[in-house]
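Missing here is one protein chain; the remaining ones are kept as they sit in the complex.
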Amino acid sequence: MAALTELTLAEAKEGLAKGEFSSKEITETYIAAIESARDLNAFVSETPERALADAEASDKRRAVGEAGALDGLPIAIKDLFCTKGVKSTASSHMLEEFVPPYESTVTSQMVDAGMVMLGKTNLDEFAMGSSNETSYFGPVVNPWKRKSDDQPLVPGGSSGGSAAAVAARLCLAATGTDTGGSIRQPASFCGIVGMKPTYGRCSRWGIVAFASSLDQAGPMARTVQDAAILLQSMVGFDPKDTTSAELPVPDFQAVLGQDIKGMKIGIPSEYRIEGTDPEILALWDQGIKWLQDAGAEAVEVSLARTKYALPAYYIIAPAEASSNLARYDGMRYGLRVDGETLADVYENTRGEGFGSEVRRRILMGTYVLSVGYYDAYYIKAQKVRKLIADEFSAAFEQVDAILTPTVPSAAFAHGEKSDDLLGMYLNDVMTVPASLAGLPGISVPAGLSSDGLPLGLQLITKAFDEETLFRVASVLEQSAGFTARPDGGA
Amino acid sequence: MSVDKSTVARIATLARIKVPEEDIDALADELSKIVGWVEQLDEVDTEGVAPMASTAEGTVLRQRDDVVSDGDRRDDVLSNAPDTDKGYFAVPKVIE
Partner (left out) sequence: MTEKNLIKGQTGDWEVVIGLEVHAQVIAKAKLFSGADTSFGAEPNEQVSLVDAAMPGMLPVINKKALEQAVRTGLGIKAQINRFSVFDRKNYFYPDLPQGYQISQFSDPIVGEGEIIIDMEDGESRTVGITRIHLEQDAGKSVHDMDPRSTYVDLNRSGVTLMEIVSEPDLRSADEAAAYLTKLRAILRYLGTCDGNMEQGSMRCDANISVRKPGGDLGTRCEIKNVNSIRFAAQAIEYEARRQIEVIEGGGTIDQETRLFDANKGVTRSMRSKEEAHDYRYFPDPDLLPVNLSEEFVEEIRASLPELPDEKKDRFVAEFGLSAYDADVLVAERAIAEYFEEAADGQDAKTVANWVTSDLFGYLNKEGLEITDSPVAAKQLGALVGLISDSTISGRIARDVFAEMCASGKDPADIVEEKGLKQVSDSGELEGIVDEVIAKGAAQVEQYKSGNEKIIGWFVGQVMQATKGRANPQMVNEILRKKLAG
């Protein structure tokens, strides 16, 4: 039998069910893997004792035939999810010591399903970033290396710790959150599957908010099937989140392996964005061909306002964030930095507690909401958002799914884009439009760059049609046959 | 539109974030760059378009029944506080 860390989530689930190994055994293997990969800095908090306790409890449940959907499976949680009794930091100095007395809805459902929690993964501070370099706890190292040099690469962000941990076999799967691409972009950079469900599929309750109208939790895994299994336990109506959808949840795995003959796949030429790596455009063409070969029809669709999605996002997300992060004021929890007056305490706390990117976005958000700018920026951006959502709706009158690249480039080196603010923002240019429209999207690893780095393709479907998304993704995955490994193996 | 130093200082105060004097220039530059960039939205004709605050907007706002179902958990509420006394949060003195 292969090393336990080589199994997919589905395989491990089966192995546990057949009694080939215990949860304790696979959990111990993962704990050891995490310890030996600390140089990746993928975890903010490792929770080996908790994991072992979870595993032992799981083995007991299984012995009496009470195993849940994730029972005994070692999984990592992005440190944006509040986990009861376990530090939940959002990778910020502000929440460095914060221990929530509550559990997020998504993780509590996973606990109920029997998961083993290995720890909390690193992220860009408050999920603001695309490289995981804004974390207060230091950057995450992408387990992949370029052929051309030995420089440490970024894993993408903001769910960079989760992506790196999944790619490096430090967990079977992990949770992420995606506001403008924070699951899909790191998935592409790390050669894994990352899926953002429809806005409203997963409860936001207990997840540290970045931009409330955009934030969605989702799975990060090594296969499409694994993502479907994990998502199944994450989703569902939650009365504690008014924006959570009160809809029946389909069986996401049921559609895997179904063919896509006769399906229409939209190809928006506007995603041929200037500056995109030609290798990625070539991979996109290849992806179209794969789907055609599988019997789908490629249809040109127009998403004319695509280029305006990113600037609209960089108004809306900071505006919401500037308000969402006002609660971090040093009064009731979190960091407090003293000062002479109350005003000083506020300013010192928030000045020191937030890193530079978070401060910048709060200031940007404050600016666009302030008197005299609200209509010109915030309202304007919301109108553009409406147009973008309408374009998607129109496209989905014609097609079942849309195929695009996930990111315009492969992973870059630490520090490489630090001085290029707008260049960094461009990482999300292909993921943000679906976020603004609240649509589900998935990044599937589809090939390697000539420099040996993974590249993903993105699929998007209409709202609450995750079944079609998984169905097409599964076909794409099979066609791509991506088996490359971060350590160069296959 | 460029964001000048006094604007940076004003919004920093509004946001209660201390910005050291020596950082203001750089921040003004960065914010000007971002603001200039987002202004490309002016190219989009949005005449008559209804602003969209949320993609969930079409659905009905769910309402709770008026029952007491929470509270009575002072220890939880205070458990992460930097300073507490007699069941209160203690915060820096407010001078009215």
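Just so it is clear, A and B label the chains in written order, and each chain counts residues from 1 on its own.
Here is the rule we go by: a residue touches a chain if its C-beta (ideal position, glycine included) is under 8 Å from a C-beta of that chain, and two chains touch if they have at least 3 such contacts.
Just so we're clear, the structure is a prediction, and the values are computed from it rather than from any experiment.
Asker: Touching the left-out chain: which of A:124, A:241 or A:466?
Answerer: Considering all chains, including the one not shown, the answer is A:241.
Asker: Could you tell me which of A:9, A:70, A:141 or A:207 touches the chain that is not displayed?
Answerer: Missing-chain contact among the listed residues: A:207.
Asker: Which is it among B:24, B:49 or B:91 that touches the chain not included here?
Answerer: From the options B:24, B:49 or B:91, the contact with the absent chain belongs to B:91.
Asker: Among A:258, A:302 or A:323, which one is in touch with the chain left out?
Answerer: A:323
Asker: Using the definition of touch stated at the top, determine which of A:185, A:366, A:443 or A:468 touches the missing chain.
Answerer: The single option touching the absent chain is A:366.
Asker: In the full complex, which residues of chain B touch the absent chain?
Answerer: 10, 13-14, 16, 53-54, 56-57, 59-74, 76-78, 83, 85-96
Asker: Could you list which residues of chain A touch the chain missing from the display?
Answerer: On the side of chain A, residues 82, 88, 90, 95, 98, 100-102, 104, 204-209, 211-213, 239-243, 319-320, 322-323, 325-327, 329, 331-333, 342, 346, 366, 369-371, 374, 378 touch the unshown chain.
Definition applied: only the chains that are shown with their structure count from here on.
Asker: Just curious, how far off is chain B from chain A if you go by their C-alpha centres, in Å?
Answerer: 23
Asker: Going by the contact rule at the top, pick out the chain B residues touching chain A in the complex.
Answerer: Residues in contact with chain A: 3, 7-8, 11-19, 27, 30-31, 33-35, 37-44, 46, 49-56, 59, 61-62, 64, 73, 75-77, 79-83, 89, 91-95.
Asker: Under the definition above, what is the set of chain A residues touching chain B in their complex?
Answerer: Checking each residue of chain A against chain B gives 97-102, 199-200, 213, 239, 242-243, 245-246, 305, 307-308, 311-312, 314-315, 322, 326, 329-336, 338-339, 341-343, 345-348, 350-352, 354, 359-360, 362-364, 366-367, 370, 377, 379-387, 389, 421-422, 436-438, 463.
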